[in-house]
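Here the complex is missing a single protein chain, while all its other protein chains stay put.
Then we have chain A:
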């Protein structure tokens, strides 16, 4: 009968917990008398009702209290006062009481403190992590990783010389910040040479000053042209200017080309430390078209004509060294421009695929001593940089070498893609606030129709809000059309009457963006 089984199981558990482990047989075999059964049924029902009321398994507690015999010590306080009851879930209350009984039972053999049987599951009342301990754990992790680096990493690291050609445009802050943050994370000494087309401007200088790195800011007078081809030619010229600076200042380190829209992985900087003279890495090419529909169409077309020869077309194209089975450099993988023939972008803001050059400069790194006039152990297969004639057309860094087979392939012979090439630019006529600082602050703030937080009920619109001319700058008048007035909520009605400049509510991004969009619309 189920009841007696229940009863038996209770007693078995009890006997396991309280009695010595050697005598396991229950002594209540054959207690299936009807009177006892009815009694237990009654007790069981009572316990069920009480459990329903209280919300936890009352029956086990009852048995614990009723049947704990002389072999155990009863704790006087049934609930531990340091445990706030409301935090514990159902099971823990019963469980916390059990270890009290278990621990006090002496095992049958040799004073072992380990007892067989059901133990409580100990849960501390506030299991959430302690923030001070989390900090300590992170410090431990950092220390271990530092130790690993000193053991397995480079013993002596060379300075990294990053060369970045840039110019002022809408996306400059976007791209340059990305490169800047990557360079700030580099654990080695770094010099950042930023070459700017159109002269060294304060705009660029203010961006790179935030990095805290040692920077050399050069400006060249030419402005950046509008086509991709001309742009890359000018970038080559700018890079060579930077290399000239390296030569003149006798900077000692490893030169890498960090184009401002590329994405570098941290392993890239670790890997280039291994270069002796001239190295090359694999670059992942993200040649996108900027037009989502066209991308989908081209992807479908590719899938249709996937006969096997184009099996690589669905994976990322990679530009980098090609090696034979003994890890020796035999050539280069370059980007296949055929699928994009006729459809590539010509002007900087064309909505078409932007294609890389045959060999991107960013995939090459060189020891700066190759550029010096006098350097010991300089190999003979490098052309003298001082006598380089740019008018001959320097397309890729390989033009600096007499012998291209001496290039060292890095990143396990090009199998690791350590950086990605991407070119994204905004429209040529796009405008942006200089320095990305909105100054003067916005006068008109149009509140969102529905804010996520409940607050001041909207005041009925007054006549004054029909036209709100600005007090300065004639060409930035914003006229609020009438239908928006009724839904305008007033954030601080008292300040409304002051037409002076009040603090721009930068926290309310919806307001800022709506007025921004209005500005751009006007422009």
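Keep in mind that, in the parts below, a residue touches a chain if its C-beta (ideal position, glycine included) is under 8 Å from a C-beta of that chain, and two chains touch if they have at least 3 such contacts; residues count from 1.
The working rule: contacts and distances are computed from a predicted model.
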Can you pick, from "ATP synthase subunit gamma", "Exostosin GT47 domain-containing protein", "Small ribosomal subunit protein uS9m" or "Ciliary neurotrophic factor receptor subunit alpha", the UniProt protein name of the chain not displayed? "Exostosin GT47 domain-containing protein"
May I ask which residue of A:119, A:158, A:244 or A:383 touches the chain that does not appear here? A:119
By the contact criterion defined above, which parts of chain A meet the unshown chain? Give residue numbers in ascending order. 16, 21-22, 24, 91, 95, 98, 109-114, 116-124, 127-130, 133-134, 136-137, 139-141, 143-145, 147-149, 151-153
